[in-house]
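Report on the structure given below.
Of the protein chains in this complex, all but one are displayed in their positions.
Order of writing sets the labels: A, B and C. Residues in every chain begin at 1.
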Amino acid sequence: MLTQRLLTSDKGGMLVLGLIALTCILVPILNLAVPESSPFHVSTFAVTLLGKFLCYALLALALDLIWGYAGILSLGHGAFFALGGYAMGMYLMRQIGDRGKYGDPLLPDFMVFLNWQELPWYWHGFDMFWFAALMIVLVPGILAWVFGWLAFRSRVTGVYFAIITQALTYALMLAFFRNEMGFGGNNGLTDFKDILGFSITADSTRIGLFLASGIALMLAYLACRYIVTSRAGKVIVSIRDAESRTRFSGYQVESYKLWLFVFSAVLAGIAGALYVPQVGIINPGEFSPLNSIELVVWVATGGRGTLYGAIVGAFSVNYGKTVFTTFYPEAWLFPLGLLFVLVTLVLPKGLVGLIGRFKKSKSTSKQEEQP
Amino acid sequence: MRGGISRPNFQGESPDHPLKPDSDTTMALLKKSVCLWIALGAFLLTLPSAYAQSPAEPDFPTLVDELASGSLSKRGKTVEAIAATNHERAQTVLKALLEGSLESTRSDPRQVLIETGTDTYVLAANGEAVNADNLGRTKRIPIHNKLRSQIKTLLAQMNLSAADADVRLRAVEQMISDGVDGDSIALLQQLKADESSSDVQDAMDDAVALAQLESSDNETRLNAAKQLRGSLYPEVRGALQIVADNDSESSIRAEAQRSLDSIDSKLKMFRLGENIFFGLSLGSVLLLSAIGLAITFGVMGVINMAHGELMMIGAYTTWVIQQAFPNQIEYSLFMAIPAAFVVSGLVGIAIERGVIQFLYGRPLETLLATFGISLILQQAARSIFSPLNRAVSLPEWMSGSLQINPAFSITFNRLYILLFGLMVFFALLAVLKKTSLGLKVRAVSQNRPMARAVGVRASWVDAMTFGLGSGVAGIAGVALSQLTNVGPNLGQAYIIDSFMVVVFGGVGNLWGTLVSAMSLGVINKFMEPFAGAVLAKVLILVLLILFIQKKPKGLFPQKGRAAAD
Amino acid sequence: MKLKKLLKSIGVLGASCTLALSSLTTSAQEEDTIKVGVLHSLSGTMAISETTLKDTMLMLIEEQNKKGGLLGKQLEPVVVDPASNWPLFAEKTRELLAQEEVDAIFGCWTSVSRKSVLPVVEELNGLLFYPVQYEGEESSRNVFYTGAAPNQQAIPAVDYLMNELEVKRWVLAGTDYVYPRTTNKILAAYLQSKGVAEEDIMINYTPFGHSDWQNIVSDIKRFGSSGKKTAVVSTINGDANVPFYRELGNQGISAEDIPVVAFSVGEEELSGIDAKPLVGHMAAWNYFMSVDTDENNAFIDQWLEYIGNEDRVTNDPMEAHYIGFNMWVKAVEKAGTTDSDAVIDAIVGVEVPNLTGGTSKMLPNHHITKPVLLGEIQEDGQFLTVWETDGLVAGDAWSDYLEGSKDLKSDWVELDCGNYNTKTKKCVGATAE
């Protein structure tokens, strides 16, 4: 019953899930079991790269949930991502212990050379993973709740909402740049040693993180499916299409938006937390409004309003980016910029929509395809 | 407009006219005193070199040629010697040296020339024009700070008797900052007798008093302290402070303290004025960068993420103009403004026709598309102009500051940009309110189908409106080029602030934009001193976010049922 | 039936996906070249500074190849664009070392990019040559710091101001990030050790790209008008400088009243500025384009010819790359292989001529010896050297003026340790395994 509702009703989603599952099985084997020499070996570089993409995909999923379904465009989702990342980063910093440059058992290096005498209060507890994990969920969640409560209650919507979310992430970026904040200023948090006792550079750890990201993504996908296929999901869609009608049908639109926004923020936070140990650094740059806009573009490219579209988008754009920055280092911004324009102009439904169109034209030619 | 102007690089009167008498009688006196004093001064200054050189002073031309060669310290001595000759061209040569327009040929014997324009030279010694072609590569005669301040001092002493009162005033002030000694007192008192301008006289009094603060005679010191009450020269304040802290005579200490207090109370007032001006100036920058958006975003509902890049284009246009007319730097801006308007405007129209026209009513899509465009424009700037910043030079009249008094001055570029910002604003207001385009724009923005029905070519109006907004962005770019870097990243720095300004002011309301820009500027400037630049900005953003919660439609919302849904 | 089709398609896509992977992971095919990684941002905010260094590297490599390459092999540059995005720096480094299998990387500009690259370089045991002046407080077995450490730039500059210009009051103005923070802390400590009073030091931090300097400059003006000679030591970064100097100029502060000594303003930055308001202000570097030596003139001519633009300039980080590259070449020849460990052992002690007439030497702490020059900015955007250290200064990884670090010592030859605590007599932490 539930599986029917979550899965078989959307083929594309199942396909994407299947692929992710497949990579989660194949990649570790190809990376660990298969010898370097063999052409089928997947290098650690590819693993970390894929791991990064998985986190991005999770982030895109989170945005698609509120933008694609509730029509709320947040240009500040990078902020939740970064906050989750910082929470994880703080845990990793505490794990370094006295292996820092200055060998201070308690203080991270950047605090030592800024003459901090003792650990700021908000750093306490992050030496315990469960606490960090809790914060990864709570901090973005609470911020989203407060912000959303203010915004939705006063019916800030559409463009205005987009712009103030942008202001939010911008303000956070400036704030985190300040060294007084105690988050390492511009350099952020880096030089991590190990996570949960495993060396962060060990291939096995990387695989572990990779798997964690993959599983997180799949679970998140199912969770999102559950929401959008529930009655609440229909309400959310109807809010997107005819907000006041929904109101007059007796729904408190604000609370729906709010809870969805919070959930999405939490997903973003988790994505950030998984991202940091794999790239090995978190710094205020992650708050930059540009990142958030780019994120929107991933979703738009993949196809907003279809959850798996977001995943497809995140993968394709970032893969393209990796390739371009390697092969056309001077000019890669041109294709990227062009992509944004073209997607909005000719692919309002994104790549997924394109495939759909292609499928339809095929199916109309072959009638028996019809279910 | 030369009224009380201090230039960053010291300005005497223009090099090509030497001392002019204002009346024969004073002239004679002046000449006498000047010779006397300069000889004296030069003697004192040049004691070491005086011995080094032959008793018979080398004549002016030789000295000038000596400038070309030898170490910096030797050059210093030569400079003093030149001043001592009191030759009529001495001042011109020294000024040229100071301003870096004194060059020497590589050929032997080296000729020393003054570059009067691009590739036009005159002989430094006698001012005869020389043919630039057969000079070969010339090389600027370098000087360093010590030498610079030395020359300034010398020039100041010469300028004490210049024709222009302002020049004399600067000269006295220069002496004050150099520190006044016994001989200068004598000279100043002498000159003051027949000084025409009261400002200069007051300055001279202050200078004398300043020197007298160190005198051994209590009476003199006391009077000096009195005299200096309310004088705003920083040096004076410093000196008084010293006296007030550790003078032997308690009465003098008290007097000095009183003078200090009177000075400080004045200073406080001026600081307030200064802060307000700073705020307004920042506001004007915000206004300029936001006002284009107020049209494209406010009136047309297009979120133009490429707005910043349109400013960038305007700034680059300024640079191109300056490259095209290297000799017209003074007027370059007046050429750049219309040029930038047209260029950015056309680019804007291209964007509108090419992309935005397909996206009306989908503001969020315009955001994505224009963001892509902004990336492309940035990279284009990198490919065309290289990623390096471009040097846009300030015209003379843009640099320097309007000196209201030694403690309070308003920088010209800021002042002009403030005025310019307001001009643009009101011009735009007029266009929207008075012209038929404006009428059509408002019609289309309020009710597209209706406007069509009454025969407005909506698409044409859209293009024009967007072009207008973009053009204004270009103009803003010209202004920015006078304040900050001209490079591919120029636009990035301003885009978010501009959106904040528009939203805060209330979309679709130009007056709102003006008010919000100015108030944000002033608030920011009053926060900075205690919050620090970064925190001030963060606080403002937070305030903005909270404000929008309270009044989602900004300061001056569009009212009525139309706005309701 | 439907489900079967679905599974089939998954299978197909899975295969294609693995293909995509292997396309990602195609390891560099064995050619007979030595690969050199160039890791400089060509887009984004840092492109303005880093693109030049990319070109410099390409020029140096081309030159080396003309000379017949290295160990009889041609050098092959591998250029990537980390796009001023710090995590991307780490990713690209991994790509260069793991995929392209380069033998050395020349790159990074900002501290944060170096910090993000560092763990990867150490993990994969690569070589990184870092050409920019930096805050010190770091020493890695795999990184060679060819830019200036604080004691090769800041301290000598302050000495000059103190002794030659008798400066009594100090404004330490910087952009709010780690380099200015550390440098200013070092300077403050140093000045106080020289008996400068607390109230005669004013420290001020501003955000990146700060463009509105009005009241900061007028504060400086006020601070400077106390009768004591005042100077500004500026660690203000890149874009914020133009508006800063313009404001100084317009508010009538000339270099004779309050000189500004900058550590981040070089010929390249000046080439993008109308230099008029800056004339007379100073900068401390280890190299000036105006230095008149044969090596330098040769280098400049070569550069202008390579870049094909008479107006381009050379600057300190370019020299750093020049030195670093030559040191690497020498070390490789000495070791007879490009293998990292061999090169790391071989390179310490290697001496190559720098462009200012001396010979720089690679020290056991992986910093190099450099001269320190103080120049005054001229109208043409060049520097007039007004003072320079007699002899070369050895780079310090750990500052002697900071609490945490003054007991630390770095020596990769004797101690094989980057941060050896001379008090506790042990190698703190474990930077590189």
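Here is the rule we go by: a contact is a pair of C-beta atoms (placed from the backbone, for glycine too) under 8 Å apart; a residue touches a chain by one contact, two chains touch by 3 or more.
One rule holds in what follows: contacts and distances are computed from a predicted model.
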Name per UniProt, for the chain absent here [options: "NADH-quinone oxidoreductase subunit L", "3-isopropylmalate dehydratase large subunit", "Urea ABC transporter ATP-binding protein UrtD" or "4Fe-4S dicluster domain-containing protein"]: "Urea ABC transporter ATP-binding protein UrtD"
Hidden-chain contact residue, picked from the options A:A46, A:I200 or A:V253: A:V253
Where the unshown chain meets chain A, residue by residue: 227, 230-232, 234-235, 237-238, 240-242, 244-253, 255-256, 259
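What we mean here is this: only the chains that are shown with their structure count from here on.
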Pairwise touch network: line, ring, star, complete, or other: complete
Pair joined by the larger number of C-beta contacts - B-C, A-B: B-C
Chain whose averaged C-alpha position falls nearest the assembly-wide average: C
Centre-of-Cα separation between chain C and chain B, whole angstrom: 33
Between chain B and chain A, distance of the C-alpha-averaged centres to the nearest whole Å: 47
Per-residue overlap in chain C, given as positions that touch at least 2 other chains: 42-43, 176, 205, 207
Chain A residues counted as touching two or more neighbouring chains: 174, 177-178, 330, 333
Residues of chain C touching chain A in the complex: 2-3, 6-7, 9-10, 13-14, 17-18, 20-22, 24-25, 27, 42-43, 79-83, 85-88, 90-92, 94-95, 98-99, 110-112, 115-116, 118-120, 123, 137-138, 176-178, 181-182, 185, 205, 207-208, 402-405, 408, 418-419, 421, 424, 428-431
Contacting residues of chain A [partner chain B, same complex]: 73, 147, 150-151, 153-156, 158-160, 162-164, 166-168, 170-171, 174-175, 177-178, 244, 289-290, 293, 296-297, 300, 330-331, 333-334, 336-341, 343-345, 348
Residue ranges of chain C in contact with chain B within the complex: 42-43, 45, 47-48, 51-52, 165, 176, 205-207, 209-212, 214-216, 218, 221-222, 225-228, 239, 242-243, 246-247, 249-252, 254-257, 259, 268-269, 271-277, 279-280, 376, 378-380, 384, 386
